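Just dropping this structure here.
A single protein chain has been omitted from the complex, and every remaining protein chain is retained in its original position.
And now, chain A:
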Amino acid sequence: MSGYLAMGGYALYVWGSYALTALVLGLLFFGARQGLKRRERELDSLRALAPHRRQRAGSKKGEST
């Protein structure tokens, strides 16, 4: 096992490459997901603050009936 981890003396370069790739792609994915969630929350709170939009939707419903 330790022989495998040593990667024939190239451990630093091989594992360094994989660790760096995991780090960069991980940051990219979780950063994108975090940003999307933050904006979803913002939009939800804005909608809660703007009841006139719901009223309009409600009055439309009223008109049709």
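Criterion: contacts are C-beta pairs under 8 Å (C-beta built on N, C-alpha and C of every residue); 3 or more make two chains touch, one makes a residue touch a chain; residues count from 1.
Please note the rule applied: contacts and distances are computed from a predicted model.
Missing chain, UniProt name from the options "Tripartite tricarboxylate transporter permease", "Heme exporter protein C", "Outer membrane protein with beta-barrel domain" or "Hydrolase": "Heme exporter protein C". Mapped onto chain A, the footprint of the missing chain covers residues 7-10, 13-14, 16-18, 20-21, 24-25, 28-29, 32-33, 35-36, 39-40, 42-43, 46, 50, 52.
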